[in-house]
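Sharing a structure, written as structure tokens. Questions coming.
Missing here: one protein chain of the complex. Every other protein chain is in place.
Showing chain A:
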Amino acid sequence: MQKRVMEEDFRKGEGRPQLLHLIPNERDWMVKEVGGGGKCFGVSKEKKLELRLGLPGGEDWSAVNDKREEHPVEPALSLGHYSKVSKTTGSNPSSVGAKRGFLDTVESKTEVFQQQQQHQPGFLQLQAKGKELSQKTNGRAEQQSLEKKASGSPVAHGSAAAPCGDAAGANNSSQTSRTATTPVVGWPPIRSFRRNLASTSKPSLESWNGGSETAVKFENGRKGLFVKINMDGIPIGRKVDLKAYDSYEKLALAVDELFQGLLAAQRDPLTAGIQKNPEEKQAITGLLDGSGEYTLVYEDDEGDTMLVGDVPWGMFVSTAKRLRVLKSSELSATSLGAVSRKRTAT
């Protein structure tokens, strides 16, 4: 297998190890879509979502398939939308698979910044803890800058390489944070309780709107318990998976992350949808003890509104039907079914 090396610079500004393109002589690139818990069966047009993210120096593709067709993809957020001609796959025993990149954890139909038609994402999972987003994106873009053809025709190396520069340039203007990486479903292969162990020591996620909820939803092995959550002043509600947390503190953190961005966007509509630096967002604190601007309450299965935190966590999970984030100042106006509970005035 002959290998061709292509140099790419993925990081926005820093030098990074060069990436090796392992492209066999006789094969063209093939873009691998990744399932990552995605729903293959329901994808009618065989469109697959591919998210290409990774650590510096981590990108690689190995082979290209003549028969594959590529959609041009907007590189900005490293979400690819590829059409795969699986008919030819089955009949071509020598078809090769390119190395798969990261799985994205976005629902399979959601993507943003697509050039062609797309579905509106419910939410976008692009946050991470200090990960580099752009390098995968850049690399991806190279492959993707091929026009979709009506019939399968060989995709030559040359044409793949040509738009490289443009794509790379376009990528660098990606507005996603350098620190974002989408976690792959079931990767790294550790048990859930170890995952939580790690995350308790790193509570803050660099997040888009709905980040933590998204992260939770990908644990598709476990049945989630999703309840609606609305926040005062924000017209659009969200959903949280109560089973993803094991304590009130973690839930409060998640609520904070869920609404931080939306709240900031409400205050300053001009920046809506664009990720701000974390320092600019104001954390929503004091949800549980009455000390903050907002307080977390819930409706239980008897229809009463209760303060979150009164009952043991397990009981809360089994009785909570919906959550609300209310302005603390308006609490007295609401009738609360909570038993007497001292609120420490701050």
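As a working rule, a residue touches a chain if its C-beta (ideal position, glycine included) is under 8 Å from a C-beta of that chain, and two chains touch if they have at least 3 such contacts; residues count from 1.
Following the convention adopted for this analysis, contacts and distances are computed from a predicted model.
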UniProt protein name of the chain not shown, from "Sedlin", "Gap junction beta-7 protein", "Anaphase-promoting complex subunit 8" or "Transport inhibitor response 1-like protein Os04g0395600": "Transport inhibitor response 1-like protein Os04g0395600"
Residue in contact with the excluded chain [from A:R195, A:K250 or A:R322]: A:R195
Touch with the omitted chain, as defined above, among A:D246, A:E293 or A:D310: A:D246
Interface with the unshown chain - residue positions in chain A: 1, 5, 17-20, 22, 24, 30, 32, 34-42, 44, 46, 54-55, 57-60, 62-63, 84, 86-87, 89-90, 93-103, 107-109, 122, 128-131, 181, 183-195, 197-199, 201-202, 218-223, 246, 314
